[in-house]
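Missing here: one protein chain of the complex. Every other protein chain is in place.
Order of writing sets the labels: A and B. Residues in every chain begin at 1.
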Amino acid sequence: MAKRIDVSGLSAYYGNHKAIDDISMTVEPRSVTAFIGPSGCGKSTFLRTLNRMHEVTPGGRVEGKVMLDDENLYGANVDPVAVRRTVGMVFQRPNPFPTMSIFDNVAAGLRLNGKYKKAELNDIVEKSLKGANLWNEVKDRLNKPGSGLSGGQQQRLCIARAIAVEPDVLLMDEPCSALDPISTLAIEDLIGELKERFTIVIVTHNMQQAARVSDRTAFFNLAAVGQPGKLIELDDTERIFSNPSVQATEDYISGRFG
Amino acid sequence: MVTTTPPATDQNRSRRASSAVRPGDRIFSGLSKGSGITLLVIMAAIAVFLTYRAVLAISDDSANFFTTFEWNPAGDPPVFGIAVLAFGTIVSSVIAMAIAVPVAIGIALFISHYAPRKLAKPLAYVVDLLAAVPSIIYGLWGAIFLVPYLDGLNQWLDQYLGWTYIFDKSADGVARNMFTVGILLAIMILPIITNVTREVFLQAPKMHEEAALALGATRWEVIRMAVLPFGRSGIISASMLGLGRALGETMAVAVVLSPSFALSLHLLDPGGGTFAQNIAAKFNEADAYGRDALIASGLVLFVITLLVNGAARMIIARRKEYSGANA
């Protein structure tokens, strides 16, 4: 199910401001690709163009092509709603629906997409919660509100919610930045397991995290404040952190700026 | 440096207050405390004096104040009762709410989630302004402009929905009836309900909307999953505020309705009355006792609006405890 993403010539705008400029890259299936770079370099914006979430911000506009295997996400008759169903997303701050129970949170995406029998639904919710390493912690209180969980548990609940609809790709926008180190570790372990099933793209500010979880790493940077962000280089994580081919990457990684 | 901070907590307030008390401080705090007490005294006085006058009136009423279909305090013996007024007040407000609440939610959603941004901002501003249009102007417009426009609709309703009884038009005449009053009240309270509801919708946390979007929800599904649940209590309290306005509205009803003291479920027949309308209409011809009778009916209106507002406050208070965003 995991699919390859092939981006070519992609630029994104906020109104008249160009946020990212002419990005082309390939994201391999069944692997973790990490986006790193200084604040404001457009890595989150770029992530959001991969499931057409960028265009929901007022003034948001995208040019270019994103191929998911052989389908262009920005093709003429493509329904953004269908795209987002195929490309799941986990956000920076855990955002379970506060008025729904844990069970309903996980089932939320499924219920949108068709009718399920109660038993089917139970199965999928259990599988998804297990897949997010949360089942043992919540199996006795599935009907309690999701907002009663700890931050790390909430984030895993959001991951369960995202994988319940069996997306092809899972986008993660700094999923650990609001969490404590132990919860972060739990999520990182989970990412390692999930990559067997999904294509995973993760934005992170934490370079150690990128080094720990990702197979490939993309470094984004911007020439100056107000300039659009660009992809500087994309390579195997090991290579990026040991022997990057661009000087700017090395400067950033060794902490000389950013 | 200008930042927003939460209002002073009790803790650091008392820390500040513990400094030595100066005469200036004592005078100033005394003044402000006195103002607060003045407000309480006024409220108490309103309740006491209205009740006192009402008791004077009701004790001489030869009929049952709550069940009588007549208003003749000048008669011998005086006969008056609020049954028709209570019925008319409630019916007109119910019609107004039935129309205004769904439409207001629609407009609020339009402003907060549907309208192009260039349209949304000026529209919100205009709705704000409309909430300030004096009720007498709604009344004037309603009587001269709306009534003739609704004539056709009334006939049509009579023709096709007459079998429902409530839309059966048994008497001829222009549309100066409870149905028109309800529509006019709906138009009047629409901006009030819309303003509050819109504010609540705009406060719905973006992150939950994004969560719904990212699951592949359509715009309507996003609203149903992430906006309406968050705004439910806000919608209810906004509606209550609107209801309070509709119940107490005087001039618009007085100008549009052609009143009578007959209790009729035929909404399209002219007639009926509301508390406030009756006071405005009967006041000039009333003698001293007649005024007391009107005050008694005003007291009932006062109690009803207190109950409605109290309910609204309780809902708002509960909403404050409910934390939509989990931080």
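Basically, contacts are C-beta pairs under 8 Å (C-beta built on N, C-alpha and C of every residue); 3 or more make two chains touch, one makes a residue touch a chain.
As a convention for this text, contacts and distances are computed from a predicted model.
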| item | value |
| --- | --- |
| Candidate names "ATP phosphoribosyltransferase", "RNA polymerase subunit sigma-24", "Ferredoxin-NADP reductase" or "Phosphate transport system permease protein PstA"; UniProt protein name, chain not shown | "Phosphate transport system permease protein PstA" |
| Visible contact partners (per top-of-document touch definition) of the missing chain | A, B |
| Residue touching the undisplayed chain, where the options are B:I58, B:A74 or B:V103 | B:V103 |
| Selected from A:E28, A:E63, A:D79 or A:D236 as touching the chain missing from the view | A:D79 |
| Sole residue of A:D6, A:E166 or A:D215 that reaches the chain not shown, by the stated touch rule | A:E166 |
| Interface residues of chain A (partner: the chain not displayed) | 1, 68, 71, 73, 75-79, 81-83, 85-86, 110, 112-114, 116, 120, 123-124, 127, 164-166, 193-194, 196-197 |
| Residues of chain B in contact with the chain not shown | 1-5, 7-8, 10, 12-14, 16-17, 19, 22, 24-25, 27-29, 31-40, 42-43, 45-46, 49-50, 52-53, 102-103, 105-107, 109-110, 114-115, 125-126, 128-130, 132-141, 143-146, 149-153, 156, 187, 190-191, 194, 218-221, 223, 241, 244, 247-251, 254-255, 276, 279-280, 283, 288, 291-292, 294-295, 298, 301-302, 305-306, 308-310, 312-313 |
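The criterion applied here is as follows: only the chains that are shown with their structure count from here on.
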| item | value |
| --- | --- |
| Parts of chain A lying in touch with chain B, wherever the complex brings them together | 51, 53, 56, 58, 81-86, 88-89, 91, 93-99, 108-109, 112-113, 147, 154, 158, 161-162, 165 |
| Touch list for chain B against partner chain A, complex | 117, 205, 207-208, 210-218, 221, 225-226, 229-230, 323-327 |
